[in-house]
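Omission of a single protein chain aside, the complex is shown with its protein chains in their original locations.
Let's look at chain A:
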Amino acid sequence: MTDLTRKTAAELAELMTSGQASSVEVTQAHLDRIAAVDGDVHAFLHVDAEGALAQAKAVDTKRAAGEQLAPLAGVPLALKDVLTQEGVPTTAGSKILEGWKPPYDSTVVKRLKAAGIVILGKTNMDEFAMGSSTENSAYGTTHNPWDLSRIPGGSGGGSSAAISAYEAPLAIGTDTGGSIRQPGAFTGTVGVKPTYGGTSRYGLIALASSLDTPGPCARTTLDAALLHEAIAGYDPMDSTSINQPVPAVVEAARDGDVAGLRIGVVKELGGEGYQPGVEARFHEAVELLTKLGAEVVEVSCPHFEYALPAYYLILPSEASSNLARFDAMRYGLRVGDNGENSAEKVTSLTREAGFGAEVKRRIILGTHALSSGYYDAYYGQAQKVRTLIARDFAKAYEQVDVLVSPATPTTAFAIGDRIDDPIAMYKNDLCTIPSNLAGNAAASFPCGLADEDGLPVGFHVMAPVMRDDLCYQVGAALESALAEQWGGVLMTKAPELGVTR
């Protein structure tokens, strides 16, 4: 049999439906692949082989009994370690949660389980999703399968690296400022940030509540859409969840017709600071879409330039409050509980030892921004900027159906390159942040390799709230057109990883 790890999720589902493979076989193949390559890649923080095989077996049993199964039943998946899974260690990449086993499933996990999707384990991430490289993980950096000396992006670098290293066909990420899309771009994979409220945050360990959005990661547009459909939809446990039908993402991914679609190229997202190879591939992709019948115009979003500073006030403000619960009292790490220290002292010692530098930086920043006397100037102003950015989008969508830009200004950078320069690191998310601030849908699709370094470039599509399907439509069109040139999806160009076992 061909290598099951090279198959797409849709292909695997077909193999299982037609009885050519069992979920146990598929799951075992991926567990073997993880064992072989994850020493080098370090995409996983925890591999739940036993749990995954048990889930796989249950799916096989149901299938054998003739039960009606969901489209992705039996397909394995890697879960970002920021979502709770009952009884499985969940750390959010932080020492402060070391050893914590949540007593409940996040809504995303509940839906994955209900769909028969097999959860292989938990993937690495920047601590509490604060970062763009996984270098802020308390458990070591994930390596980019395209070049192990490079970062895979972040915060969800583990999820994107896992699918790019063929350790899983599917992964779940969460996107607060680009944490699904930027790693997608850096690893030559598809990463989708659904509309805020389109996927449930219940059980997502909060970074910034008003921005966090769980979403799918995959090697193809269709796989991403199938996973999107499995996890999306109204959840009464999340008050910010949107009570509307899930956009027809799978249909859009199968359709991939952009004839007559109006596409706006965002003027402000390009030029200075953008790597030439990134711009080159981006513009080629735009031309390709034009050839496929799309109407392309340039659009200006004048307030996007304030997105980054606004984001770095709103995010730390919410994070400083969200992370206050990590006080050593009820779960996770506890330092200095020697019978002498006060509760306050134990909290303080635990937070000192349990939080990394970037987390502390953002807690301090956020605490300051919310302080009385500063609130209006910082948090208040940032919220106004947010409104202006949403207006930019609204105005643009009067003219066009979707907006496009490069997903990131550069390709994946070397490990250690920017870790001492927070601002340079923050600039990674220049193109992705506006969509989080406005809450609309956005996605990154592979569009080639940059000439300078031979690394993947991401094509960024932004669509109005609850029009996630439009992202898939563009992504699918691009993917099939490029596949003709490349003889397959971009991932087929990725170098083979050395197998360590």
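Note that a contact is a pair of C-beta atoms (placed from the backbone, for glycine too) under 8 Å apart; a residue touches a chain by one contact, two chains touch by 3 or more; residues count from 1.
FYI, contacts and distances are computed from a predicted model.
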Per UniProt record, missing subunit out of "Peptide/nickel transport system permease protein", "Aspartyl/glutamyl-tRNA(Asn/Gln) amidotransferase subunit B", "3-hydroxybutyryl-CoA dehydrogenase" or "Thiolase family protein" is "Aspartyl/glutamyl-tRNA(Asn/Gln) amidotransferase subunit B"
Decide which residue listed in A:Pro71, A:Pro102 or A:Gly153 touches the omitted chain of the complex. A:Pro102
With respect to the chain omitted from the figure, which of A:Glu127, A:Asp175 or A:Asp327 is a touching residue? A:Asp327
Of A:Tyr166, A:Tyr274 or A:Tyr379, the one touching the omitted chain in the full complex: A:Tyr379
Selected from A:Tyr139, A:Phe186 or A:Tyr202 as touching the chain missing from the view: A:Tyr202
Which one touches the absent chain: A:Ala280, A:Leu370, A:Ile419 or A:Met466? A:Leu370
Spell out the interface residues on chain A facing the chain that's missing from view. 83-84, 90, 92, 97, 100, 102-104, 106, 201-206, 208-210, 236-240, 317-318, 320-321, 324-327, 329-331, 339, 343-344, 347, 367, 370-372, 375, 379
